[in-house]
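Every protein chain but one is kept in place in this view of the complex.
Letters A, B and C mark the chains as written, and numbering starts fresh at 1 in each.
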Amino acid sequence: MSAVAVEVRPPLWRRLIGFNALTAVVFGIGGYYLGWFIGHHINGASVAYLGVGGIDQNDLSVFLGYFLGVAGFLIGMGFGVYPWARLRGYPPSLREKEQQGVGRYFGLCTDHKVVGIQYLCGIGLFFFIGGLNAMLIRVELLSPARQVFPAGQYLTLVGMHGTMMMGIMSSAILGPFANYFVPLMIGARRMAFPRIESLTFWLLMAGGAILTTTIFFGGFPTGWTGYQPLNDQANTGMDSYIVFFALVGISMCLLGLNMIATIVTMRAPGLTWSRLPIFCWGVLSTAVLQLLAAPVLIAVLGMAMLDRTAQTTFFIPSGGGSPYLYQNLFWVFGHPEVYILALPGFAIVLELLPVFARKPLWGYRLAVAGMLGVTLLSWLVWQHHLFMSGINSNLRPFYMLSTELISIPTGFTFLCGLMTLWRGQIRFTVPMLFCLAWFFNFLIGGLSGVFLSDVPSDVTTHGSFFSMAHFHYTIMGGLVFTFFAAIYYWIPKMTGFQLNERLGKIHFWVMFIAFNSTFAPLFAAGFLGQARRDVTYPAHLQFINDWVSISAFVLGASMLVFLYNFVHSLLFARIKAPVNPWSSLSIEWQLPSPVPVHNFDQIPVFTSDPYGYGEPSRPSALPAASPAGGSS
Amino acid sequence: MSRTGAKILGVATGVAVAGILIGFYIAGYLVGNTPAFRPTVQGSSASPTVHLTIETVAAVGPTLAPHPDWVSYLVRNNSGRWERSTVFTLPAHATIRVTIYNFDGASGLRNPLFGRPTGLVGPELVDGKPLVVMPPDQPSHTFAVPALGVLVPLAPVADNAKNTCGYAPCLLSMAHRTMTFVFRTGKKGHYRWQCFVPCAAGFMYGFGGPMQTIGYMDGFLNVV
Amino acid sequence: MSDVAHPATEYSIVEGEPPELMGRNLNSAGHLLASATAFFFLAFVFAYFYLRSLNNDHLWRPKHVDPSLTLGTLVMALTVASALLVRLGVLDHRAARRAQWRLKGALALVAGLIAIVLQFVEWVSAGFGPADGGYASVFIGWTAFNVLFVLGTLFWLENLLATAFRYRRIPSGAPAPGEASGDAGRLGHDIADPLSLVRSGLESLSFYWAFLAGLGVLAWIVLYLI
Partner (left out) sequence: MAPPAVTPASPSVAHGKRFLIAWIVLSAIATPLVAIFLGPAIPPGNDSVQASEQVFSNTVMVSISTPVCVFVLLFLLYVFASFRSRGSALVDGPPIRGDARIQLIWMVVTSATVLFLAGFGTYELLKSGSGGGQGPNAAFQPAGYKRALDVQVIGQQWEFTYRYPTYGGVEVPHLVLPADTLIRLHVTSLDAIHSFWAYQLGVKADANPGVDNIVYVETKGPLQFDIHCAELCGLWHGYMFDTGHVVGASTFAAWIKRQQSYFEPVMRYLPPYATNYLPDPSRRAG
């Protein structure tokens, strides 16, 4: 702010009134009940299905409740101000008023750095809820037959764990780190669409809250895939799933759109495509997948919603529909979604390795080609999820081939990563450890994926704990490990404070060992005949399951180590971090910590990519000679 | 120091709130547990016998359940009252003599195979008469324990019957059908039992709501 | 300590942005939005042909499921006309014929709204319900979501029109009045030329609206003709 005299802060109660998270929650709840009453007014107590009524299930009122609830939430957050101004003909503002203090973290803030931190905390919250679900699942599976949770509740747990993780974590890297660092890395002062950026975050939070409320509506029995016609059949708890995933889809789509627009249009002078940090390339390919895959998900969930409220028959074979339609469309989204989760992991690993191996990224173009290849190929493989379903069986060889082809571009990432390490000067810092663990985890995950892509081997492993272990190796081992790598790497820049390295190493080793001890035995469990999402399992598998459960609890405990480290280091110890603790050449480390609101005094001019370790011409970005505004 | 104190207080509050939320969360899942009903066991411990008296009602009514118009099984507890429990604790290798009063009308089977009673000791008696097979448009519900091979279709109250029971608890003076049968529990374990009739009207395929909620049309036999 | 930024900088110095940036952003956003929209409706196109080829239980399209071709054609034609008008409006705006752009824009808005009203009329008078087989499901779903997209686009059009009307007396290139951002709490104003922003929004909108109208034509061909 310009030279304004020091303002007297109004009292707390005054600051709580206005557009903020508190108002948003109040408006959200109000909106929910408004929609609920409208729905009941339209339909009475029950949606009469195909002329047969009489059960107190009114999906319409639940949907309307959720929609108006979300609308109220967003209005309360302050998202109504801008469209209202535009409606009356005021032109768009490039920036909203920047807020100060803690309050800006609890409302609409158009500073991409604030949104990044909001994302980190918000995603962390739902990551822990999803993790808690996993712990409860493992409690249930301690015994083959005894029921801790009743069968239906168990399915809700499984579904919530899967949905929460797949939905929320698909923004795990792009939300916090791409929002925070992409503008810095490309030398911009903001994202292309700052309000949309904030909207994606709050949509995600609204979705997470909605999914949590499924318990009050009887839960949902379908797991994260929401297969039809079980989906049509289920309780109103299913509506939470549909609304949650649709909100996540909208959030993802807009996030991807914003990222692409930012990277395409807002790069600083000199930052050519071949100088773009590899992280931005990873973000770009992920964003393309998000932008294009999420609409398919929203569409198919829209069909499911119409089936449940307007009584269309998209997925009901005896009404002219087909459950295959859902499976096809869901996996057209679902397989790119898997790479939406995996690609940011590649990006983080390739971005961090040069810093800690003190070498330029090996084979930059190959790495980019690998990511773009994965982006492209991920659209051509979806029916490998349907190998056993009897659909298009004559196309199975094609899908087998296309699925296995993906390992070629994935192999590029491996080659580039490994060769970057070769002859390097490797420093085993905490972020580096997490990156190196990625190689191990993704190796196992990738190799087990080859079993699943091969139809004969897939017969036993399909729908078993083998496939479950496979995708936990790729997603948890590939995404969550790099998520933590990114946290340990960038937190000094984001907050200005150091995380405790010793605790970080304890966290890493406990997590790495417990992770492998949890999921490696599950390959065996799957091969030995344990089906996914089963509340029971054969009695002779109890030892494996107990072992896994205990390892999972240790894995959960390792997260508490992290949480302690995070809270203690940032709130209590508060040791100032050096500006560039890792001696990185990347431009974000040349900025003060934490980064000032405007990022750059002057838009920098890039002269090389940020990987010039060991090269004579070190600086990758120069301050511009002319005053600000002279960019491109 | 006071700053640190405030922070500690803040974190402690956070931990407490998180703990309470987690507690509520887990409790939310656990409350779905239907309490088990343990009928009195007669006979010697070598050959125990249990009498179970069950009724099926078209609507469980406002006093017994959060979903008053859901169809449900009820069991007569040891003090002679109707209780909404579908989890029964039974001795192993015991003879179970079951009487089911059905107050509900016909729904019809999806798979006509389930009109044939199986897995019983002796025949299934419907109003005292042995049943060979029930036509598929007839059954209101079934009492089925697939792991024990037990399957019993329940005869419906006629559509034009007078004095039908609207919602539970239903009196035996109201229109009903009576099924009696005997089956044997096997070795120890948890056996699910369920209804195979798509009787939950208003849902696609009639298999939502009460058909997928323990305590209504589904339950366990805990054989101990 | 750092060459590129200092913790405390006069915020007003760094405020200025190259004015064409918003235009480029909106332009790329229009294209990206169009591709996302394409994938959204791809799901319905797929559903149409998939369910049609399966024809489960011979319930793809019972005899009585036959929406009015007249109304469908009208809806399609009005959408296309609206998109055309916006396109012509862009040409006017480029040629600084601002009054004519406002007229064409307003006409386009009206045409779009009539299309939506006719769509509602068609649903009500269709003579079949959503439960009448696969075609009925796809028809209802596709048209319903199309209406949502059209509504959103018309809102965008209305925004640009409203801005154009509000600042109709300001000569192009002149600084905007202080309330330009619509944000009372804002001290300065960051918009040099509100009407230049109408242009960038209009270029982007025109592309997207033409694309959406094209999807409308596709819907018309698929749902009514084949």
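We take it that a residue touches a chain if its C-beta (ideal position, glycine included) is under 8 Å from a C-beta of that chain, and two chains touch if they have at least 3 such contacts.
In this text the structure is predicted, and so the values were computed from the model without any measurement.
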{"item": "Partners of the unshown chain among those that are drawn", "value": "A, B, C"}
{"item": "Residue touching the undisplayed chain, where the options are B:Arg38, B:Arg97 or B:Arg110", "value": "B:Arg110"}
{"item": "Options A:Gln57, A:Thr212 or A:Thr536, residue touching the unrepresented chain", "value": "A:Thr536"}
{"item": "Among A:Asp59, A:Glu197, A:Asp458 or A:Glu588, the residue in touch with the chain that has been omitted", "value": "A:Asp458"}
{"item": "Absent-chain interface as seen on chain C, which is shown", "value": "56-57"}
{"item": "Contacts of chain A with the absent chain, listed as residue ranges", "value": "49-52, 54, 151-152, 154-155, 221-223, 225, 227-230, 233, 316-319, 322-324, 357-366, 386-394, 396-397, 400-401, 404-405, 407-408, 411-412, 414-415, 418-419, 421-428, 436, 439-440, 443, 447, 450-451, 453-460, 462-464, 527-529, 531-536, 538, 580, 583-585, 590, 611-615, 618"}
{"item": "Hidden partner interface residues of chain B, rising order", "value": "105-108, 110-113, 115-116, 118, 132-133, 135-136, 144, 146-147, 149, 151, 192, 194, 196, 198-199, 201-202, 204-207, 211-214, 218"}
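One rule holds in what follows: only the chains that are shown with their structure count from here on.
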{"item": "Chain pair with the higher count of C-beta pairs in contact (A-C, A-B)", "value": "A-C"}
{"item": "Centroid spacing, where centroids are CA-atom means, of chain B and chain C in whole angstrom", "value": "54"}
{"item": "Rounded Å distance between chain A and chain C, as computed from the means of their C-alpha atoms", "value": "29"}
{"item": "Where chain B touches two or more other chains at once, by residue number", "value": "none"}
{"item": "Contacts with 2+ other chains: residues of chain C", "value": "none"}
{"item": "Chain C contact footprint on chain A (complex, rising order)", "value": "1-2, 4, 50, 81-83, 85-98, 189, 192-193, 253, 256-257, 260-261, 264-266, 291-296, 298-300, 302-303, 306-307, 310-314, 317-322, 324-325, 328-329, 332, 579, 587, 590-592, 595-602, 604, 621-623, 627-629, 631-632"}
{"item": "Residues of chain B defined as touching chain A within the complex", "value": "4, 7, 10-11, 22, 25-26, 28-30, 32-34, 67-70, 189-190, 192, 200-205, 207-209, 212-214, 218, 220"}
{"item": "Touching residues (chain side chain C, partner chain A) in the complex", "value": "1-18, 21-22, 24-25, 28-29, 32-33, 35-37, 39-44, 46-47, 50-51, 54-61, 129-131, 133-138, 140-141, 144-145, 155, 158-159, 161-167, 176, 179-183, 185-188, 190-191, 194, 197-198, 201"}
